[in-house]
Every structure is written in C-alpha cells, then in structure tokens.
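Note that one protein chain of the assembly has been removed; the remaining protein chains are unaltered in position.
Letters A and B mark the chains in the order given here, with residues in each chain numbered from 1 onward.
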Amino acid sequence: KLRGYTQFRYNRLPSFQRNDDLINEQGDRFLGKNNSFGIRRARLIISGDVHERVSVYLQPDFASVIGEQFNVAILRDWYADIFLDAKKEFRLRVGQSKVPFGFENLQSSSNRAAFDRNDALNSAFRDERELGVFFYWAPEEIRQRFADLANSKLKGSGDYGVVGLGVFNGQGANRPERNDNLHAVARFTWPFLFGKQYVEAGVQGYYGRFNAATGTGYSLRGGNDMVDARAAATLVIYPQPIGFVAEYNVGRGPSLGEGDENTLVASRPLHGGYAQLMYRVDNVLGGSLLPYVRGTLFQGGKKAETNAPRYDVRELELGVEWQILKALEVTGAYVLADRTSSRAPYEQEQGHVTRIQVQVNY
Amino acid sequence: KLRGYTQFRYNRLPSFQRNDDLINEQGDRFLGKNNSFGIRRARLIISGDVHERVSVYLQPDFASVIGEQFNVAILRDWYADIFLDAKKEFRLRVGQSKVPFGFENLQSSSNRAAFDRNDALNSAFRDERELGVFFYWAPEEIRQRFADLANSKLKGSGDYGVVGLGVFNGQGANRPERNDNLHAVARFTWPFLFGKQYVEAGVQGYYGRFNAATGTGYSLRGGNDMVDARAAATLVIYPQPIGFVAEYNVGRGPSLGEGDENTLVASRPLHGGYAQLMYRVDNVLGGSLLPYVRGTLFQGGKKAETNAPRYDVRELELGVEWQILKALEVTGAYVLADRTSSRAPYEQEQGHVTRIQVQVNY
Partner (left out) sequence: KLRGYTQFRYNRLPSFQRNDDLINEQGDRFLGKNNSFGIRRARLIISGDVHERVSVYLQPDFASVIGEQFNVAILRDWYADIFLDAKKEFRLRVGQSKVPFGFENLQSSSNRAAFDRNDALNSAFRDERELGVFFYWAPEEIRQRFADLANSKLKGSGDYGVVGLGVFNGQGANRPERNDNLHAVARFTWPFLFGKQYVEAGVQGYYGRFNAATGTGYSLRGGNDMVDARAAATLVIYPQPIGFVAEYNVGRGPSLGEGDENTLVASRPLHGGYAQLMYRVDNVLGGSLLPYVRGTLFQGGKKAETNAPRYDVRELELGVEWQILKALEVTGAYVLADRTSSRAPYEQEQGHVTRIQVQVNY
C-alpha cells in the first residue's frame, strides 16, 4: 500500500511585527529572512501485512537536508510490527519508529492543525523517532478506537498502545549511536467516551544518557553521557466539535546554562508544555474548518542541536485549518513568538509570523 | 502509477579530435578523462489522481550526486495539480516542478533525441525546476493534443498549458532560497496543425533576482541579488516525418566578465539558442530510427555554478536515435564542440566526442 502527504509552505506573508531573525530550526527551516516557498515534508509510505503476524511500515521523507543539498530521501519510519497473539493485542515493534512520548509527537503531522510541533515535548527526540525495540499492548476494542480517531477530522495519534514500553539508542533518528547504553521509555494512555465525546489521558516518561555535540567556544561541564530524562502528562479532548489538547513535561537533559554558564553544556532541568483549543465546523466552504489557538511554553535545552542551546519559548499560534477535500488542506496561522534563536549566540527574538500551508494527501 | 526511465552512457569511444579536458558539467558529468560508464538519469515516477480535482506527480532521481557519493535519491518533480474547473482546463501546480521556459527544458529527457539539453536555454534554471506556484491554462482539445504529441516518436513537451504563469524561489531546484523575493515567469505556446503536420510556436520570459556563489579568487561586482531575466522564442515542427526545433533566448544574469573582469561576477548580457533538424524513419531494424543534427550557440553566464562562469559555446551534434522497443532505445552521437570548461580557470576547449546511450523505459 502506497500513500503519503506533502506540505508546501510560505511563511513570508505580512505581519504586524516582522522579525527576520525569528527562526525555529527544529520546527521549520523556512522561517526567517531569505526564504520563500518551502517543502516542509514530502512523505511516501509503503505499508502492508506480509503475514498475519507481521506487518511493515516504511516511510522515507523526500524533503530532508544534507548540508546545502535539499530534498534528499532519508528515513523516517522503517519498522516491522510482530504480533504476539492472534488478536493482535500484543506486539513488538522493531526498527526506527516514533518514541511513545507525547501525544503530539505521535500524531502524524498530516493530522496536526498547528504548523509545527511544540518545542516543549518535541525537543525530546530528533524527528520524534529512535531505533530500537518497542512493546505495545492495547485491547481489541481500544485498537479499534485508536483507528477510528486517527484521521484529519478527529486528529488522533494512531495506535501506540494503551501500554507502550521501549528501549532504543537515544541519540536521535538517523544518527550514529554514541554510547553502549540504551534509553528506556514507558507510556500509559487511555481513550474513553465521556458523555458523547472521546477523551484520552496519558502519562509517560523516559530515562537515558545522551552525548551532546559542541562547537568551537562551547564545552561540556564534566564529561559527556549526560542524564536525559523526562516525565509528561497528556490530556486530549477530541474535537466533536470542540476539542482541547494539553501536554506538559518536566525533566533534565543536556543544555547550555544561563549567565556565566552560557557556554557550558551540562544536564540541566527543563520544563514546558502547551495547550490547544480547537473547534470543528463541518460543511462549510465545501469542506470543514478547524480554527484553533495554541499556547506553548518551554524552558530547557535542545539536546539534538549542536551545543544543546537553552531555549526560552513563549508562543501563541492562532490558525484555521480548511479541509477542502480529503486530498487537499490549506492552513493559515498567525504566530506571536518570543523564542531563543536556533543559531549561536542564541539571542532571544520577538516577532509575529503569518504562515500558509497547502497539504496534499495521497 | 509507477514508471520511469534510466539512461546509461559511455562517452569514451574514439573520435577524430579527442580532448580530455572537454567537459560539460551541466550537461553530463561523465564527459572528459577518467570516465567510463555512467548512469546519467535513474528516474522513478509515482503519479496518480487522488481526487477528480487533484493529481500528484512525484519523481525522485536515483542518480544524483552529493560530493563523491554517486547515486543518491534526490527530488526532481514533487508537485500537485489542483484543477480549478471540471474540464481541467485551469489548474494550479504547487510544489517543485519545471519552469515553463523553453520547449526543450519542458520536454522529458526520455523524449529528447540529443544527449544533453542545449546550454543556451538550459542555463536558465538548475535541473529546469523550481519550487513555487504555477498556473496553467489550456483548452480541452489542446490538452488532448499535448498528450498525443508527448511520446518518444513525436517528442512533445507534455502539457504545460497554452498559457503558463508562475512565481517561484529562483535559486534552483533542491537548493536553499537566498532572498525574500520571487522570480516570475510567463509563457504562451500554441500547437496547431499546419497541413498534415503539427507545429508549435511559443514565447516566454522571466524576471527575478539571483544570489550567485563565489569561491576564492572570485568576487561580486557591487552587491548580490542580481537581475536575472530572459526572453525566448520557440518554434517546433513535429517529426511527421521531418522535424525541426529552434529556440533562442536573450537576457541578462549573473556572469563572470571578459578581460579585466574575468574574476568579477555581475549581471551581464547573455544570448544563445539552438536549431535541430530530425527525420523519423519507421519500421527499420525492428523499430524506428531518428537521425538528427543540432547546432547550439551560447554566450553568457551559468548562474547555478560557483562563480557564474561565462560560457562561449559552439557545438554541433550529429546523432541517431534507434527506438528498438518502447522499452529500449539506443542513441549514438558525434559531437563537435568548442566550449568553455566548467572548471576554473574556465579555459576554452575544442574537440570531438563520440557517445552512446542505452535508455530503458519502464
């Protein structure tokens, strides 16, 4: 089975407070000056059951970057699900796949309303993915519920189990491992009917040791192989028609410090989260509309970036997703941001950005 | 729908005037000394209608190069056509696609008789493609005509509209944008029956600002963001059985100068074109034969190359394309060339090259 989706973006529309230095490399490399059109994601998914007990999911991204070379094909997902029982309630997932940490991390970008994932939980793992072995369990009826919720209208995460456990390299997707030990993750989530509306609540946490990379002028305080651990709570109210999602995580991980320590990487505390309110209106403009507002807070390091810079992010995004067809969605958003730059010397930047995205599903 | 084609080449057959320094990086990286077999193009195309109003066209090339690493998968086309009317006469093309500038640029390499595109018009855009939004209009009957002409026998360009308009980044396919402004292009073409033979005539032009890259020892005269604009005229007589194609463009764009200015990049005038005569003979050698002769002239800069070197190209190519099967074509050509080298210090080189290509269509 061959499918996929592509996101085309233009982020340079007029705004009330333009700041050309307002960038966000983790979220979208096409922010900031000297940008015009961008392909944010170009996905092709090959999936199928190769046996009643084995299925595969292979997803390269054709909009990846190596240096100045854009649009190179690099892996996202590449895993096999091995079902341990005939009802497919218990399974092992072997390969590179999403780490079960955070609802928005697990939700497909094709289903997310907001342009980019929130910094707070998405800073946990590069590309949300790691190479390892995961165990998932979900009762048959809940598996069906996950499947019913995972679409662009209800915006579910798909089935990452009611219980998810995993061990994995911990240095990020598509990157060399840097130590002999593994990261471990555990997650519990439960989607249930509350009156006429589906609600999902979950908790998750991980622990491991990470090797940060540093450039000239930056150094490690003590050795590498730093503690990298987080715990998070999730609440999702599915948009039927009003929806709400909130997630928050606390922990510690590689990060530059403040003041005198602003060139020293060490394992430091971090915390942050987001809350999003949305409202689904069907049968308008030939499709459905989903206005949303999302606020994000984050204070902590991004370990996957060189020097593990410390971010202070306060961001408010107001947007509307217009689902014209199943195959075609257009999203517009206005973002009010106060965030640390992704580039040394990591200055704090304020500004507004008006963004538009065309998403094609195939 | 999955299809594609591959071109295998060997350019080192004996010729009357061999010159090991005669290279042409834009056309074929396997020219010049220390070369043997080469895969010039390895294409896989995934296309299909995902809705009656939306179709996608995804084409990676598996013979792309990053440094010394050959045969990496990198994008060529990756776009969606969004039809604005039920008859599909009006459409928007969103994504990375060919810029409607020049018939030979738009024609698939699988349909072209000559080994490489002409320097004159192909120097307009790296890989003929840009990321942006294009609008195409063609009446239903002309769309059908474009479709009928686009095959290896008649060698049409496919349907890029009777009218084509577009805005795009302007720094070349798969490359980072370097400014906030867009390039704009417009094209008008009309294929019509002249007696018993199809003829197509067109005009096109574009305007934008380009940021040239310079290496050690080369510099910009004044600032970057240089004017980059061209206008071109096209005449095509489809091979039924005799065919003729001629295109010419004039304009200005980033270029090294001559004499004292031969290390200074500035926006400078350019002009050039080509004319090709061909004759199709069916039912010979189990297939059909297409002998052709093409002459190319070009004087101007190639902005996509570092230092935007100024080229002076005079080239005559005599060749025969043998269409053995729909799946298999063999082309041989003898090229008499007088062209500027693609490598600093950009010397002028003369020589002959004998080339053979096996093309497999799937």
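Keep this in mind: a residue touches a chain if its C-beta (ideal position, glycine included) is under 8 Å from a C-beta of that chain, and two chains touch if they have at least 3 such contacts.
Worth saying up front: this structure is predicted, and the values here are computed from it rather than measured.
In the complete complex, the residue from A:175, A:271 or A:326 that touches the missing chain is A:175. Per the touch definition above, the residue from A:80, A:163 or A:201 contacting the chain not shown is A:80. When the full complex is taken into account, the listed residue touching the unshown chain is A:72, out of A:72, A:106 or A:270. Of the candidate positions A:4, A:95, A:164 or A:243, contact with the hidden chain is made by A:95. Touch with the hidden chain on the side of chain A covers residues 46, 48, 50-51, 53-54, 56, 58, 60, 66, 72-75, 78, 80, 82, 94-96, 131-133, 168-170, 173-182. Seen from chain B, the chain kept out of the figure touches residues 2, 6, 8, 12, 33-39, 42, 44, 60, 62-63, 66-73, 325-328, 358, 360-362.
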